[in-house]
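So, chain A:
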Amino acid sequence: MEMTLGLNHYLILAAIMFCIGMVGVLTRRNILIIFMSVELMLNSANMTFIAFSHYLMNPEGMVFTFFTLTVAAAEVGVGLAIVVTIFRKTESLDIRKLNLLKN
Partner candidate 1 sequence: MSLWLTSIVFIPLLGALILILVPSSRSALIRGWSFAVMMVGFLVSLPLFWTFDASSAAFQYVEKVPWIPSLGINYHLGLDGISLLLVLLTTFLGPIVILGSGAVTKRLKGYFISILLLQTGMLGTFLALDLFLFYIFWEVMLIPMYFLIGIWGGTERIYAAVKFFLYTMVGSLLMLVGIIWIYFNTTVPGVGHTFDYTLIMQHASFPAQAQLWLFGAFALAFAIKVPMFPFHTWLPDAHVQAPTAGSVILAGVLLKMGTYGYIRFAMPLFPEGVEFFKPAMIALAVIGIVYGAMLSIAQTDMKKLVAYSSVSHLGFVMLGLFALNAQAVSGAMIQMINHGLSTGALFLLVGVVYDRRHTRKIADYGGIAKVMPWYAVVFTIVALSSIGMPGLNGFIGEFLILVGAYQTAPVWTIIAATGVILAAIYLLWMIRRVFYGPMTHKENESLTDLKAREWATLLPLLIFIVWIGVYPKPFLSKFTVSIQQFLEQAIR
Partner candidate 2 sequence: MDHSMEQAVEQVHQAADTVVAAAAHAPDLHYAIWLLLFPLIGVVFNGLILRKNIPEKMTGWLGSFMIIASFAVAVKLFFELLKLDPHLRAIDVTFFQWLHVGSLQIDFAFLIDPLSVVMILVVTGISSLIHIYSIGYMHDDPRFRVFFTYMNLFVFFMLLLVLGNSYPVMFIGWEGVGLASYLLIGFWWEDMAKATAGMKAFVVNRIGDFGVLIAMFLMFSHLGTLTFSEVFPAAANAWSNDINNGVVIAIGLMLLLGAAGKSAQFPLYVWLPDAMAGPTPVSALIHAATMVTAGVYMLARSNMFYMLAPTAAYVVAMVGAVTALFAATIGLRQNDIKKVLAYSTVSQLGYMVMACGVYAFGAGIFHLMTHAFFKALLFLGSGAVIHTMHGGLHHINDHHTDPQDIRNMGGLRKKIPITYWTFLLATLAISGIPGFSGFFSKDEILAYSFMNFNSGGSILPYALGLIAAGITAFYMFRLVFLTFFGKYKGPEGSEEGLHESPGTMTIPLIVLAILSVVGGWIGLPAVFGEHLNKFAGWLDPVFHPGFEAVRYHPEHLAVPMEWALIAVAVTVSLIGIILAWNFYMKQKRQAIPDDQQSGFGKVLWQKYYVDEIYDAGVIRPLINTCHFLWKQFDEKVIDGGMVHGTARTVRWGGGVLRTLQGGVVGSYAVMMVIGVIVILLSLYIR
């Protein structure tokens, strides 16, 4: 029996990636890890775009992915800058210490 990779496989993979990313965001304390998890979630969305684009033979999805990648690159730049600043300020990457809004 020939195994073909259908749309569903891609979607399931994307969903799994998304969940891994989400759980990472929710459970980890280290900003860097959280940041990586967010990237994971973002890429799962990209994966979905590409899958649908191929499936529907519509190039727009691909275009979107490029946009997302560009934005993500910028975001990584800004995000890492913030992470560095935070580390300089607090000398840690523990998110629990970033609670200035509380009280």
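Quick note on the criterion: a residue touches a chain if its C-beta (ideal position, glycine included) is under 8 Å from a C-beta of that chain, and two chains touch if they have at least 3 such contacts; residues count from 1.
Selection rule, in plain terms: all candidates are chains of the complex that A comes from, given by their letters.
What you are looking at is a predicted structure, and each value in this text was computed from that prediction instead of being measured.
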{"item": "Touching candidate for chain A, same complex, options 1 or 2", "value": "2"}
{"item": "Contact set on chain A toward candidate 2 in their complex", "value": "22, 25-26, 29, 95-96, 98-102"}
